[in-house]
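Note that one protein chain of the assembly has been removed; the remaining protein chains are unaltered in position.
Each chain gets a letter, A and B, in the order it is written, and its residues are counted from 1.
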Amino acid sequence: MTSDSRWIFAKVLGFSLGLIFLFTLITWLPPQMEGEAPQEQIIELEALTLDEFVTLGESLFNGRGACALCHQPPPAGRAPDLRNLNMATVAAERLVDTNYQGQATDTTSYLRESMLEPGRYVAPGWGMVGSDGNFTSPMPTVDKPPMSLTPVEVDAIIAYMLAKDGNPVTVLLPGGEVQ
Amino acid sequence: MNSSLRVKRLALPLLLLLLGMVGVAWGVDGAAPQPLRGDYPDIGISSRAVVWVLAQLHLFFGALILAVPLFVLVIEFLGIVTGDRRYDDMAREFLKISLVGFTLTAIFGVILTIALFSLYPQLMGYLARVFDGQWIVYLGVFLLENIFLYAYYYSWNRLRKGGQKWLHLGLGLMLNLSGVTIMILANAWVTFMMAPSGITTDGTVVGDIWDIMHGPLWHPMNLHRFIANIAFGGAVVGAYAAFKFLSTRDPKLRAHYDWMGYTSNFIAILAFLPLPFAGYWLMAEIYAYSQQMGITAMGGILAWLFIIQAVLIGTILLAGNFYLWSGMSRSEGATRYQWLIKYIALVLVAGFMVWVTPHTLILTAAEQAALGGVHHQILGPLGIMPAKNIAVNLMLIATFLSFQLYRRADKVATVPWAGAGNALMTAIYLVAIANIIFVGVYYGYFTNTVYKVGSSVIQVMSTLVVIISGIIIDSLMFRNATRLPSHWGQVSDRSQYALFALPIAYTWLMGLMGYVRSSVKTHWHIYGVMKDNSPDNYIPTIGYAGNMVTLVTVLFLLGLLFMFWIADRRVKS
Partner (left out) sequence: MSNKKTGGASLIIIWTGALAISLLGFYLLDHGIMSMQGLPLNLDLTPAQ
């Protein structure tokens, strides 16, 4: 390479590395969030009080259950904003809807059905057009992968959903008691 | 050099064949293995980091060697059709530049395979079982690709005349087909890990190999990578041309490399324009497959990454446009259109700023209290998709306009309907822009989610209408047009830096997207089926990812320099 060529090479290399460094710098600016690795949690189910059960439900809602990902306030929410709606009121509305085809009879059973058989009923305004052209519910089934929630975990979330609005919690604690 | 290269080319496939057989023989019962933390080999450094570097380098060089033969084939074909020998020479030159890339791809591929099988034996054993004999097919196609590459490159001068030239083109076509086959085979493995098909929830295979391969993400990934490769390849060879341009004072050589750089930029930007749509299809399929996976990518922990993506794409668009505007200096007829450039620049900058605006702000507690939350009342709405869809579509239209103006710069239309043609073209631009804005604002902010999401398809189609009608109208309108003088080589040195910015931004962006692709699986090797229990089973921070992507980009740069250096030495022969 001639010295002219070498100087051009140096300039080009400098420019390239500078640009690369700029991109790197930009990645240091946003919040540095690390994904959570799944933790093994040993819970003594028999010993849970109602409050602890509700707290477990809340942590599942925000964590492994992945509920909070979609159930957000508008405009970002892709599903009804469960945290800010009163579950008893909403369930009552849904159950009397002429389109409602499910088997639930009260708030608790409606919540359970929405989680385990979400295809039964599409909340108005929230459906998406499936490949067959009909409206389907985008809600995944919570006891299947990747959430794979156990029945106890589903109950815990329902307990949280009921307790947060001050509604009576009618799910059984794992210890078998109703509070 | 040639004979030792031949030996290397045989050794690598044989090694892969052996490894493939090991994998296939790893027969265990039906379900996917669920290894414990202790089952993962520990080499003292992060296995994920090792595989990350090797995989990304393999993909960078792989993308290059898939892309270059594609536009080499097209350019060679153009050479036949126009009878202009310069096209043929340029095609051969593009191929020559990237030859070493084939070897580098193969080398990184082998090392990657060794690393994968050594560091993740359970996962690889399972995948080898699921994909059955496909490893052998992959190796076979890889061998074929090598044969066609040799034949295509080394027979170039011998197969020049008449019918033989078509035979030569045929070899090029086979090279491309085998390359694309290799890519789509590998894409099936990757998309299977993200959205598995043909298996039960515990990983037992229930479908045939086609069910396994044909998951919901396979074709979107195929399309996205195919188009992205072309854009990437164009950008890389453009950097070569730019450097050669800057390094010479000879007007003839400068003219040659200027033309080469222009052609590369043309390929890079033209292929770039449909990319957002292919990416959108991929994201839409991800959402359809699993809302959570979609939200993880765009609404959850990886959301900021897409803001960074906006910075990179803004760089690409600005660089590409800047190069086109600078290139207007080649033609005297360009002064007619100069007044439009500032408006195009305005749209690009405004669009970029909207795109970069986040929805959720990083604030201290005091700032949050003052603002009343983490969303700014006025700017917050710019942070969600409707605003960004408006921005990106307008930026693409603006870029296409730069293209169109550049192409028109050295021509004067002679058809009698030129006035009406221009009126129609202008109207299409104006109405498309208005439509994109209207649809984005109305359905985006004033209707429900499903209409909001559906309206983005209208925006995409509006942009496509502009591009397609622009191409059609111009090709009809400028038939037998008067040509104004245009001089290759008559362009500023500064403009060439755009041709360096492009491949850097593309490379870095590719690396970033790899981080997304891998991270949307969260703590799964195979989503929903085989958990990742390795020490690295969490999504790393974006700063960490940035460091890794920078590392692989710099390594790739070194590999490229090596590749170009060898190519230069071949010039002598």
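We adopt the following convention: a residue touches a chain if its C-beta (ideal position, glycine included) is under 8 Å from a C-beta of that chain, and two chains touch if they have at least 3 such contacts.
Just so it is clear, the model here is predicted, and its values are computed rather than measured.
> Out of B:462, B:507, B:522 or B:541, point to the residue that touches the absent chain in the complete complex.
Only one of B:462, B:507, B:522 or B:541 touches the chain omitted from view, namely B:462.
> Decide which residue listed in B:136, B:209, B:431 or B:551 touches the omitted chain of the complex.
Spelled out, the listed residue whose C-beta touches the missing chain is B:431.
> Among B:288, B:418 or B:441, which residue is in contact with the omitted chain in the full complex?
Per the contact definition at the top, the residue touching the missing chain is B:418.
> In the complete assembly, which of B:439, B:491 or B:526 touches the absent chain?
Here the residue in touch with the unshown chain is B:439.
> Where does chain B touch the missing chain, residue by residue?
The missing chain touches chain B at positions 412-420, 423-424, 426-428, 430-432, 435, 439, 442-443, 447-448, 450-451, 454-455, 457-458, 461-462, 465.
Throughout what follows, only the chains that are shown with their structure count from here on.
> Determine the centre-to-centre distance between chain A and chain B, using the mean Cα coordinates as centres, and give it in whole Å.
Averaging C-alpha atoms per chain gives centres 32 Å apart.
> Could you pull out which chain A residues touch chain B in their complex?
4-5, 8-9, 12, 15-17, 19-21, 23-24, 26-28, 30-38, 66, 69-70, 72, 75-78, 125-129, 138-140, 144-147
> What part of chain B is in contact with chain A in the complex they form?
201, 243, 246-247, 287, 290-292, 295-296, 299-301, 304, 307-308, 311-312, 315, 358-359, 362, 381, 384, 445, 448-450, 453-454, 497, 500-501, 504-505, 508, 519, 522-524, 527-529, 531, 537-543, 545-547, 549-550, 553-554, 557
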